[in-house]
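Excluded from the complex is one protein chain; the other protein chains are retained at their positions.
A, B and C are the chain letters, set down in written order, and residue numbers restart from 1 in every chain.
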């Protein structure tokens, strides 16, 4: 499948998060520990928000992240308070820029790890459920892009958890109607540039791994010698497919069938249960 | 738009047709004379048949043809009795391998120059008309790929001219229902590996240029000094978006609203008129 | 050859300079008016300085600039007070990232339009003159990269005009020793992140075109209605291979055999004459 990372907090150089950690996402592109595939070399993408522009910027390319010089350059020069990064392991669909995450719609970004089981079988039916006004935006062939546009169809910009739940319910309904026992497997992240919602869910309740970083103030007390932690606000937060290192106390697992909200003030964690449809 | 070339006849090294001519397709990628765009640098593709394999081989890439070393290599080493070559000028859709012609389905190949006017507006409706069993094959975002799969839907493998006519009629009907005056502009080529059908048509009856090479025996009498002509069978034939050079007597224009069949024995030319639907 | 653009002045969104003008560098990549080649589609590069980093960032890729989405994204999100942009038309050397301009060494950037005549013949001899400590930096096969490293060898970081003059003199001496009548053809730009030096020179005194933008205060008086000019400081300056549009009074030609210095305070223009060596 894939690996991803979402950052929200004090503006940092992308390098600090993308390359510096011992088991960084770039390292995971070569040697994932918890993924279904150990290599995630079928394209990558980053998306970040800059001051004065509500639309995030995207850098996406079809080669592996680990040897991409443009990504390395940007990581050394771009600072951002909110960014997504994704490395892809294709399960057969074309390796092309339009299949690289994150996907974008206006100020919204979306990325995904997982799969819709039997997607070739139900791709047409799901695609037809995308709002016709959004149809022209579909450029690739991934289940993820369709999931994003279904969530947009169901009101992502009004109520993200409800829209994602409806998307998940629809995928499960259509999949089961085609005899697929466990249609959906997903960890996903969406953002409007202000808050980040992350979801961990699968029809079989055996979801891909997902972790969040613990509160920075608690980490600082545990590790007073780590300079980097002193630069971060207490609310800064990472959500990752797998931990970026072995720092004791740094990571907590996102519970099965739940979603989190990262936002100014207290973050939240809730149960995620797509309505049986 | 694009430029293309179809060759049928004595097996020749691709180089002979692709690079050697004075105004070759590779030269046209930099300096088209008759095209809407002078530069066709948004990807390219070749497809060729080899002995012992009814499925044609494809080489497609997203960069320009003129500087592609792999294409140059193949041209020096591959001989084929039937091949298509296409250079692309995108009108906005993604530059990705899955948008490069020729497209393939089993032993069939298809390539296109032109456009469906207002395609973003009617893409969804046309896509829905593609046979559901063919839907999983759609990998890109071009009008051309949809046109091919509509032709397949309408029986390309039974009666190519009828299937292409029905495709064209459907595109015109759907387009006009959305207020598009002249929905279709196309020169296209399809082959099953034995015969080649080429079409020149547009709703406005002002179609993109298309030429065919005249009979080799007539050319030999005109140009007894050209060694290359002596190597070709009398039936060898090229169809091209624009002539590959200025050889007097070499090229004839395909008439407006017509299609040709290149085949063993006499080739044919017929009127092409999509049924008003 | 190539086309390039150097900007120095009020921090602007790259888009303002790269895409917005009527005959922008991106448009020149498809349709150069004054270049030897009309198409510059063999790779591109931009290099820009960001606050807090004396090393410029580079984005370089091997496809054409006109269809590159990552360039389009950066142009919409990156602001910079000093950047270089370059589009390449290869004259045979490999189309690879390491042959794309600008080249970089520490805080220095360099880009070039032109050629060393007979470069394959004298490449080895010129390469040997590069300081051995700089040799490991050579990654590509262009004359431009060798010219940059010769200029570095001859003290670019102490006295740019003198170092470039010595480089040019050496190229001419080595070329002439091999029977090349007019060894050098160049317009080039170098910067240390604070000042920009641009050169127009050729052994035959028939150099490629080069233009600079006239003083912003004079342009404002001529065109009080152009909002963009009001945003720029009076000292902002562009140097370009060909004008970005037809604004009357906007552009002056850099004189043959001269170099300019763009810097805080008054810019300068001087005669450029490589010492006969």
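As a working rule, contacts are C-beta pairs under 8 Å (C-beta built on N, C-alpha and C of every residue); 3 or more make two chains touch, one makes a residue touch a chain.
The structure presented is a predicted model; accordingly, all values stated were derived computationally and were not measured.
When the full complex is taken into account, the listed residue touching the unshown chain is C:136, out of C:136, C:179 or C:248. Residues of chain B that touch the chain left out of view are 50, 53, 55, 57-61, 69-70, 73-74, 76-78, 97. Residues touching the missing chain, restricted to chain A, are 30-31, 38-39, 41-42, 62-64, 66-67, 69, 90, 94-95 (touch as defined at the top). Residue-level contact of chain C with the missing chain is found at 93-94, 96-98, 120-121, 123-124, 127-128, 132, 135-136, 138-139, 141.
As a working rule, only the chains that are shown with their structure count from here on.
Two copies of one chain, chain A and chain B, touch each other, and the residues they use overlap strongly: the shared fraction of interface numbers exceeds half. Chain B has residues 94 in contact with two or more other chains.
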